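Here it is, the structure, as structure tokens.
A single protein chain has been omitted; all remaining protein chains appear in their positions.
The letters A, B and C name the chains in turn, as written, and every chain counts its residues from 1.
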């Protein structure tokens, strides 16, 4: 599936969740299911700035597609990471570098990604795009 | 005449001057008539702080009475000095050190003596009192 | 009489809604809300007599200057300073401490000297001293605290020596709410002729602070944390110190004469107030002080103490919850965590319930390190908070735990 198709699907999944706590319960659920990152990858270098909660991310290129692994110490953030990864993981680097993550707005999560939240998510999204761009140049 | 008698007299003199410019004309007139201080006395030591206009003052004790000489580079300030000196000149130091200069309020000049006017008058009044107190101790 | 309904009606924001729910504002240690009298005071000032202060020949400038200097008098009376020259208007607690670190530090602190702070200082009372020490080759010494948040005063005895140049210590901890025994520390320090700075950022709004009674040498606090507008703070200093200290920032207003050969500095307090000060900020601070006085600092203290005690009681009744700093002497603030749950997760859920608390390290990383945690959930109180609001908070915490476990 392409990035926009996945976004469409996520929006559909979230649509029935009208109350905030339903959404949060889903995020918490997704957060619990997100694979835990190996401690060895939770390095300073992989850490996104964000003094409220920590976010780590690594990536590698496989056949022109980018594979991300990410984690956080906060559960709801893990949930948000989980859906973000759903969208970007295994996508071609050119698609990632030019993508518009409109689903965050639609499902009402965009405010969590503003830089002033200091939870590391804003840097995470930036990292994902920058990283895809770099892979693009490398090729 | 005692300090309060002179204050009373000055208030009476100013009473008919209802308009501000009548008062200012009188002050300007008094200012023009105030004897000019010898340049040799216009020293740093005799200068009252006040960055808008300069005020100089010297004093000496004669028979338990204080003789002040004061001057300014601004004319209206000279006028105010003239009436101030009328009140305090030649008075016993104990009277000066404990005086209440209420006439300034009554004739509507007190705001000119507030420290923030930076015209040196506030320091002048302080100087006059401090100086009288010193003479008092010296005796 | 302490009339909470009247007080709540003084603060317009208190009746706002967040996500359709009544706002429960418990982030007062970060900044307090402003009563209408403060907002009206400054707006009225701008609408009728605004003008740059000092050196003005005209009516507005005279009025504005008088209002500004009256504000200084209001502050002086509030903290019971000896004289107006001891009250310096700054931008904030942080600037007050930076001023001191620069001016006092450069004058009195030499290579090998020592400055004592505590393990529970706010970053604003750590970093300026670190920077000073690095610049001068001096050393920072730390008074530790125990797990209840009590300073180990005995250690202070060991730390004080002939090289100690200053002790800088907070009155009330912004991370733990602990009230420190500053009077004892000051007495001890003065036996060795060491001056003491009190960081009053978290005490001035909660309890009566009397600089003569404390006998502190310096006191720093921020207007915005005591119901005044942003951008104004105070550095109180004993005249003998301030007289001896050189200017910090320089420029207009703090000089008596300037030439390219020689510049002469003004006396106190102007010496430390370079350029156009935030004179409207000062006026707002005076208005806030008048407001607090109207209520009475003792009443403020009693009300907030009651709130804190009530909160402690409610939280103590919860399982799997850790309160940090169980000192008997606390005020204004309480920090805790749900065991095994990240504070940020709790904060996100409380937020959705309209409850504004703060999570994180509260600019006190050493305190977090002490407890081996990344952050806490902090609720902090003001004069307008109520037990009902605490109940909503406690319900919110329960809801958060339910969702997150």
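Assume a residue touches a chain if its C-beta (ideal position, glycine included) is under 8 Å from a C-beta of that chain, and two chains touch if they have at least 3 such contacts.
Quantities reported herein were computed from a predicted structural model and do not represent experimental measurements.
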| item | value |
| --- | --- |
| Omitted chain's touching partners, listed by label | A, B, C |
| Contact residue for the chain not shown (choose from C:7, C:126 or C:382) | C:126 |
| Hidden-chain contact residue, picked from the options C:355, C:390 or C:403 | C:355 |
| Interface with the unshown chain - residue positions in chain C | 12-13, 16, 18-19, 23, 25, 27, 30-31, 33-34, 39, 43, 46-52, 55-61, 91-95, 97-98, 122-128, 130-131, 140, 142, 222, 224, 229-232, 247, 249-253, 255, 257-260, 263, 274-281, 344, 347-348, 350-351, 354-360, 363, 365-366, 369 |
| Missing-partner contacts on chain B, residue numbers | 20-21, 24-25, 28, 51-54, 73-77, 112, 118-119 |
| Hidden partner chain, residues of chain A it touches | 49, 51-52, 111, 114-118 |
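Please note the rule applied: only the chains that are shown with their structure count from here on.
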| item | value |
| --- | --- |
| Per Cα centroids, the chain farthest from chain C | B |
| Interchain centroid distance [CA atoms averaged], chain B/chain C, Å | 45 |
| Averaged-CA centre spacing for the pair chain B and chain A, given as whole angstrom | 78 |
| Whole-Å gap between the CA centroids of chain A and chain C | 38 |
| Per-residue overlap in chain C, given as positions that touch at least 2 other chains | none |
| For chain B, residues contacting two or more additional chains | none |
